[in-house]
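Only a part of the assembly is drawn; its chains keep their places, and the rest are absent.
We just call them A, B and C in the order they show up, numbering each chain from 1.
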Amino acid sequence: MSGGADSPSPSLDKQFEEFRSQIEESGSLREKIRAVVLEIESTSRFMHSGLLLVHQSRPVPEVLEKANAQIGELKGLYNRLAEIFRECPGQYYRYHGDWKSETQTVVSLLAFLHWLETGNLLLHTEAEEKLGLNSSEFGLDIEDYLIGVCFMSNEMPRFVVNQVTAGDYDCPRKVLKFLTDLHAAFRMLNLRNDFLRKKFDGMKYDLKRVEEVHYDVKIRGLAATGDSNGNQGVADGQS
Amino acid sequence: MSGGADSPSPSLDKQFEEFRSQIEESGSLREKIRAVVLEIESTSRFMHSGLLLVHQSRPVPEVLEKANAQIGELKGLYNRLAEIFRECPGQYYRYHGDWKSETQTVVSLLAFLHWLETGNLLLHTEAEEKLGLNSSEFGLDIEDYLIGVCFMSNEMPRFVVNQVTAGDYDCPRKVLKFLTDLHAAFRMLNLRNDFLRKKFDGMKYDLKRVEEVHYDVKIRGLAATGDSNGNQGVADGQS
Amino acid sequence: MSGGADSPSPSLDKQFEEFRSQIEESGSLREKIRAVVLEIESTSRFMHSGLLLVHQSRPVPEVLEKANAQIGELKGLYNRLAEIFRECPGQYYRYHGDWKSETQTVVSLLAFLHWLETGNLLLHTEAEEKLGLNSSEFGLDIEDYLIGVCFMSNEMPRFVVNQVTAGDYDCPRKVLKFLTDLHAAFRMLNLRNDFLRKKFDGMKYDLKRVEEVHYDVKIRGLAATGDSNGNQGVADGQS
């Protein structure tokens, strides 16, 4: 220890000066992310409100049209997020916690919308495409995608109940087929004991509830006897 | 929805098949990291045991020599960790949670050792050098470094108390100067309200405790009157 | 520091003397508020007990009449509260925590009563009118109003279940329409992540439960086929 020196060493000062600027940079990056994420949250809340109308027997095409309009907005917002990260490569997962929850919600909405339109699961690549994401630089994390799909599954029992109430007795069969396949596909994954695993474990309750509704309809002789055919979305009977 | 198709869509299957392999890859990566981290943890625990002997007035050079030997081992382990990540660029922060806590401990040990030897703070670049880390590919996260330094600070009051007990009355003055400079440097950082901030807030209690010991020594007229001179480490008086 | 002066400075004494009187004033204000709030709490508990009888198929008009009588009492109590604040303008939010919880309960009761009578949501201005509140001096905080409405929503599933049990099969449809509109209106609000947000998030479980009851009634062919008409309240079928 250098005797008599009253001021701290210049290398210490220099290091902390550098830290200060790095921490401030990181803080201002976080503020930028926060601003975009707030808008994503607001847009997806708006989109969600629109989508919820399918539970009330509103004409499906009208509902879908409005929701689709919001996808463009979301795409613009994710583009801004991607731009922010273009300047700091390799930092995606450093700040991932700042937007993952909102992104999971966005995926659940896109997937529900897509399912209403096509009767199929929105694939990971399709979700990325809709949001203008590019796996090689700023992609959609697989776990976020899968959690979003679980959230979508949570909406299914409610949708089936309301469709049957509105007189669409074929809906339970279609949803049951969809959820059963989805559940089986998930089961092949070797999930760690984390949030995704817990969400997936919950999916079996959705499946069970849809099975019960299907049973209610069948046992009362309300289910259609033949298969519906065609490639259209699930909500056909109503539009 | 394609009517009559009993099996799930091939694209769904294909996607989940890909997820399965990606999740397995990620899982096996985690296992590899875990194996190295367990060794880091074990080595640093061993090193810690050795360093603790300075509290018992063991001859410092002997203590330092043994601890220095472990640094080589740690360097080898961090080299293995860096190799694992060489194959998956941009994933550093994805798995950061799997090794950060052990690395913070390692930093605290290296910093304490370095301070015993030189009386100076181990700089971030020096820590990276000792562990063979390279900022451009697999570096030492700044927050991990700073938290490690806070942990080191937590050891100081105990060290000072034991040194005074062993008759080294100049130690409190040296440590006080060191901690005061360190605390002042930290204060310039605009820390978020997180773990690092909490750890730093605790540093003032270390400082206060050392001030109290310094006070005890001074008021009893035990403190050396002159400044110690020379560039050697803090533990000179004892070696 | 004036040497030798043993007594504290007169300005210090004077300041704390003023604080003492201000803190005592504030304390006595709080006691006055507390006395009124205790009466509000007691009156609303009494009113709640009366309203709960609708779950037991008591004749609705009788239930409503008794509950309406208590509104007059509440109005008198809020008038006393308003008077207390007339003497200390700008302090509404300073003591807001002392009465907000009880006021939220009052709103939930008024809103439930109003809905039983009219089938419509009690508006904020109508709630203020019933309680004799005046927005410009002592009004009903919007968040308190909204939280009260959420509390009312929590009562709905139970009411629907009991009405169906008592043979009113049209009730689920009416309540569902009401709650769906209410939920949609709430969704447009950009709520912060606080108590109100949490209460609103819970509203979807009320909605879902009512949908399930509606489904049960429909699938068993118990629901009325035609729409009920007229502007009367929800509980018509029973009165």
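We adopt the following convention: a contact is a pair of C-beta atoms (placed from the backbone, for glycine too) under 8 Å apart; a residue touches a chain by one contact, two chains touch by 3 or more.
Because the structure is a prediction, the values reported are computed rather than measured.
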Oligomeric state of the whole complex, in copies, if 3 are shown: 4
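Here, only the chains that are shown with their structure count from here on.
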Pairwise touch network: line, ring, star, complete, or other: line
Rotation angle (°) superposing Cα atoms of chain A on chain C, nearest 5: 85
Chain centre separation in whole Å, for chain C relative to chain B (CA means): 54
Residues of chain B whose C-beta touches two or more other chains: none
Complex interface listing, chain A residues touching chain C: 42, 45, 48-49, 52-53, 55-56, 158, 161-162, 164-165, 213, 216-217, 220, 222
Of chain A, residues touching chain B in the complex: 1-4, 8-9, 11-13, 15-17, 19-20, 22-24, 27, 30, 89-94, 96, 118-121, 123-125, 142, 146, 174, 177-178, 181-182, 184-186, 188-192, 227-234
Residue ranges of chain C in contact with chain A within the complex: 180, 183-184, 187-188, 190, 208, 211-212, 214-215, 218-220
